[in-house]
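Okay, structure first, notes after.
The other protein chains are all here in position, but one chain of the complex has been omitted.
So, chain A:
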Amino acid sequence: MPDAKGRRIALGCEGSANKLGIGIIAHDPITGEALVLSNVRDTFVSPPGTGFLPKDTARHHRAYFVRVAKKALALSGVSISEIDCICYTKGPGMGGPLTSVAVGARTLALLWGKELVGVNHCVGHIEMGRAITGASNPVVLYVSGGNTQVIAYAEQRYRIFGETLDIAVGNCLDRFARTLEISNDPAPGYNIEQLAKQGGRVLLDLPYAVKGMDCSFSGILGRADDLAAQMKAGEPGPDGEPFTPADLCFSLQETVFAMLVEITERAMAHVGSNQVLIVGGVGCNERLQEMMGAMAAERGGSVYATDERFCIDNGIMIAHAGLLAYETGFRTPLDESTCTQRFRTDEVFVKWRD
């Protein structure tokens, strides 16, 4: 039920990858404005040179679920009776981690007598990005460890204009961090970004793989791994001089971000929009934001991005997108509150937009 101010309130649970996030949001009944009441996250960080495996990640989410949920509830200041619904990530993502969080969300909903709302993770990112930045109808670049899509809204769906043909751009960066055995704390992509700032003496030649509106990253990763092996063996770069891990990070970022800017620009030209919204974990990368900003400025537009609180997976985006759906009457019956590893962005009927 709404609180004393008539606000609708949702608790959202996210755990599709290595971040467990639980957040509480309120929607103003008149303005529709979203107010973040709490946004708590705990990240499973694997040792350098390794990635996060589904089983270990699921164990992390189960171990921290109660701690994170209690903290989110306490920080929000709301009482259980004021909460309207419990939202959880239905997919896409890793099966084990998704299911572990869904079990926790279901138990809370049953104990508290609340309705469940299953949320598409990608739609969560898009709606949170729109709410935070105020971008009304942008072309969306969704870039993370698991997803790479260029999206535009049309007729009640977020339509996918272009996407990766193999691995996600964030997966390419994460795996290259493993090759260099860079720390995964706070995130491999963040550490690559910092290292890249020290590079740039030389732009190493990597494949540029844009195919129409789509991208491919696995071949680029393969070539970057080869170059890293050459570097470790003490071989010189193309100019006869030695090159460093920083040069490799710089070259990888410049190449893959240029590809993303190209497909995003083409989508903007298609739909006649000059706004671009970047969401997903890779969206925190300031070099990507800078390159996208330069392109948007040339088109007389601007780039909208959020910081790590909202870019990186979090519970509040699930609460927000779930509450938007809840307000249109959407519910997920308990028997159907399963998770699915594959759940495309354009499968969701976006009833809450015109």
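We take it that contacts are C-beta pairs under 8 Å (C-beta built on N, C-alpha and C of every residue); 3 or more make two chains touch, one makes a residue touch a chain; residues count from 1.
We adopt the following convention: contacts and distances are computed from a predicted model.
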Undepicted complex member, UniProt protein name, chosen from "Transcription factor Pcc1", "LSM2-LSM8 complex subunit LSM8", "AP complex subunit sigma" or "Calcium-binding protein 39, putative, expressed" = "Transcription factor Pcc1"
Contact residue for the chain not shown (choose from A:70, A:211, A:232 or A:351) | A:70
For the full complex, which residue in A:43, A:99, A:133 or A:275 touches the chain that was left out?
-> A:99
Considering the whole complex, which of A:50, A:79, A:136 or A:194 touches the chain not shown?
-> A:79
Hey, which chain A residues sit against the chain that's not shown?
-> 58-59, 62, 65-66, 69-70, 73, 79-80, 99-100, 102-104, 106-108, 110-112, 334-335, 337-339
